[in-house]
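Worksheet for the structure shown next.
All protein chains but one are shown in place.
Presenting chain A:
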Amino acid sequence: MATRTVIPFGPQHPVLPEPVHLDLVVEDEHVVEAIPQIGFVHRGLEKLVQKRDYNQFVYVAERVCGICSFGHGYGYAAATEKLLGIEVPRRVDYLRAILEELSRIHSHLLWLGLLADGFGFESLFNHCWRLRETILDIFQETCGGRIILSICIVGGMAHDIEDSMLRDVCDKLESLRHDYKIIVDTMLNDSSVRSRLCGVGYISFEDALELSMVGPFAKGSGVEHDMRTTGFGAYGDLEYFEPIISNECDCYARCKVRCEEVFQSIDIVKELVAKIPHDGIGGKPGPKVVPPEGRAHVLIEQPRGEAFYYVRGNGTKYLDRFRLRTPTSQNLAGMVRALQGVDLADVPMIILTIDPCISCTER
């Protein structure tokens, strides 16, 4: 019988931009068990909901993560609006969906750069992050901020985005599509990429369902779950939407899903910009409006998968509870399963293709 050794992986590791620790139990370079450990930078942001009133907290929610920043503000605002019984104008739904899709493009470009860097393709990393700059520039022009947008408020949007600006966004995205296609074709058709990703980190369709996995991690195993199909917000007005899935169930499938999601997001933005209504951008509820006693939650599709936002009101301006369940929390069980039985050398690639966001998880 081979000797079992426990190899610590992280929280500081070249492929991990954020701190997560894994105890890898290995036998002859094969991982037989992986035990995750997080909590190194837990910030207790959910607790802050008892110190900031429900209007102020949207700014805290945005600061949970620098990549999914807009989505967290959106999710919190939508949950609070549901609790308050506020129906926002359709233009607000459209603007939020457009910014959410831009965030998805931003997130996937950032991820692809990190994956390329993990492979040692430094020039590919540079190109991915160069393209990501296009999205950050769009954010700066339309919202004023590059990472923390502060445009989403409870009851609507802090300010409008002009139609001419939105048309410029479409033009920039069309240019980005061209450059991105070259990068994706290079990446996905490269023989070394294929040899390191194909058949590695296998998670079957049944396991993906069993472990309640979400996002591109699950879609890479053929699970068609995507909250955008439920038609929340402006997604219900899309002429056609089908989640992108792949049935290979390995690391390569997960990469392919993310790469194709960028093209899909560009199409969604263009369609929404063409259809955007002009019925106002809503505004903050009056000073005497307080969340009633009760509970509400929303589920939205973040770049890494379904995210859950829950609020509980108690009749005061402070909420009793805000709960954010990030896609990464949900995918931890899948990550543990994907690492079982793999070669030790494949662990970094598997973790990169799962794309964990520890910042969100350590809210």
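Just so it is clear, contacts are C-beta pairs under 8 Å (C-beta built on N, C-alpha and C of every residue); 3 or more make two chains touch, one makes a residue touch a chain; residues count from 1.
Assume contacts and distances are computed from a predicted model.
As stated in its UniProt record, the chain not included in the shown complex is "NADH-quinone oxidoreductase subunit C", which appears among "NADH-quinone oxidoreductase subunit C", "Competence protein ComFC", "Nucleoside ABC transporter membrane protein" or "Oligopeptide transport system permease protein". From the set A:Pro8, A:Gly236 or A:Pro277, the residue in touch with the chain omitted from the display is A:Gly236, counting the whole complex.
Considering A:Leu209, A:Val289 or A:Leu344, the position touching the chain not shown turns out to be A:Leu209 (whole complex).
In the complete assembly, the contact with the undisplayed chain comes from A:Ala296, out of A:Leu99, A:Ala296 or A:Ala338. Hidden from this view is one chain, which touches chain A at 35, 37-40, 42, 44, 46-47, 50-51, 209-213, 225, 227, 230-232, 236, 295-297, 299, 306, 308, 310, 312, 314-318, 320-321, 323, 325, 329-330, 332-334.
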